[in-house]
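Then we have chain A:
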Amino acid sequence: MSRAEALDALAAPARSRARQWLSRLEGPQTMGRGPAFWVAMAAVVLAAAVYPLFSNDYTVGNAAYFLVWTFMAMGLGVVWGYCGALSFGQTAFFGLAGYAYGVITINIGSAYGLTWLALILSVGLGAAFALLIGYFMFYGRIKGVFIGIVTLSVTLVLETFMAQTAGPQWAIGTARLNGFNGMSGMPPLTVPWFGGDVVLYSGTALYYVLLAMVVIVYLGLRMLLNAPFGNVLVAIRENPERTEMLGYDIRLYQMLAFGLGGALAGLSGALYTAWGQYITPSSMGLTSAALPIVWVAVGGRRDITATLLGSVLVIAGFQALTIYGSQYALVVMGALLVFTVMVTPDGVVATLMQRLGRIFGKAGR
Partner candidate 1 sequence: MNDTVLLQTTGLCSGYGGEQVLQGVDLTLNEGEIVAVIGRNGVGKSTLMRTLIGLLPASGGSIRFGGQDVTQDGANHRALQGIGYIPQGRDVFPDLSVRENLMVGEVAGAGRPAPDYDLIHRFFPILKDRARQRAGTLSGGQQQQLAIGRVMVSHPRLMLLDEPSEGIQPSIIKDISRNMRELNAQTGVAVLLVEQNLDLIVSMAQRGYVMEKGRIVATLGPDEISSRDAVRRHLTI
Partner candidate 2 sequence: MTQILQVSKLNKRFGGVTVARDIDFALDEGAMHCLIGPNGAGKSSFFRLLLGEHAPDSGTITFRGRDITPLRSFQRIREGISVKFQVPGIFKALSVRQNLQIAFQHHLHGASLTETVRRVLEFTSLTAEAATPAGVLSHGQQQWLEIGMAVGVEPRLLLLDEPTAGMSPDETRKTGEMLHDLNARGITILAVEHDMAFVQQIAHSVTVLHMGAIFAQGSIDQITAHPGVQEIYLGAADE
């Protein structure tokens, strides 16, 4: 065997492993397959990439803001839509990571790209906390609506507690938690660059970073959901007892899915704090906690693409309504929710995708 051949042989399993993962971009758990779908997808990404050239800084920054929330939505999509556990408290992980980003960056500063370290640590903290809650719930045989109430309670406890941390005694290092008024003054994400750091204030640069992250997370989730892991999650959603009787440790799977959801909510939280240099306890309150559920349900929770597109649609739509709807905004919002739920039980985007027919159909049924 020549050297090259030997190397080839070594590389082969890796390559086939890679090919296997790539093949999982399509599968029974996700809508959309075939060249037509991917061309459409690429077109959407391309459009998203070039549109800042034709727009102003505010609009792009605002679009970046929409993207910030999509991670939490996709995370909830996994936990609720795929794994069947309705979490009413993704905002707990969102808020925790948001505060963590603030506390860490205020303490260690933003030089040398340390903000990215802070981002990673915050997301890790969100994930760890979610795993802990997940362990507590799933290994404690908590299920169904009880999961919603436990998670809601967790997020409300955090909110109520953080709201009263106004005094100077509530500080971590040099970072004052600052109670209900919220914490501010943390640096945005910065990229170390020759001749001075690039500061990612809300704007075009941040937008591109977020867009790239959304694409990566979306594709990653597609692969994960079509992998055996995703199959088991769906099986648990459909019939947990039977799934266990097929030899799966469903508690472990549920906990891992929950941890993933927590990590993604944490990513949103840290990015939100970095975007606006501000985080507040009300981001863990009842209204905030209900919003992700609305986004995901309206878009379509059983499909990650629908969740992603749907949440952007709803967030942008609600904001537009608030801008143009004056005092009727909330009424119209409410009416739209009732209407969409009645007309499209599977979610607006999911229903649209089904209508659009074959290219969006699920692969490999």
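The rule we apply is simple: a contact is a pair of C-beta atoms (placed from the backbone, for glycine too) under 8 Å apart; a residue touches a chain by one contact, two chains touch by 3 or more; residues count from 1.
If you want to know what made the cut, all candidates are chains of the complex that A comes from, given by their letters.
Given the structure is predicted, the values throughout are model-derived calculations rather than measurements.
Checked against 1 or 2, the single candidate touching chain A in this complex is 2. Interface residues of chain A facing candidate 2 in the complex, by the touch rule stated above, are 20, 28, 228, 231-232, 234-235, 238-239, 241-250, 364-365.
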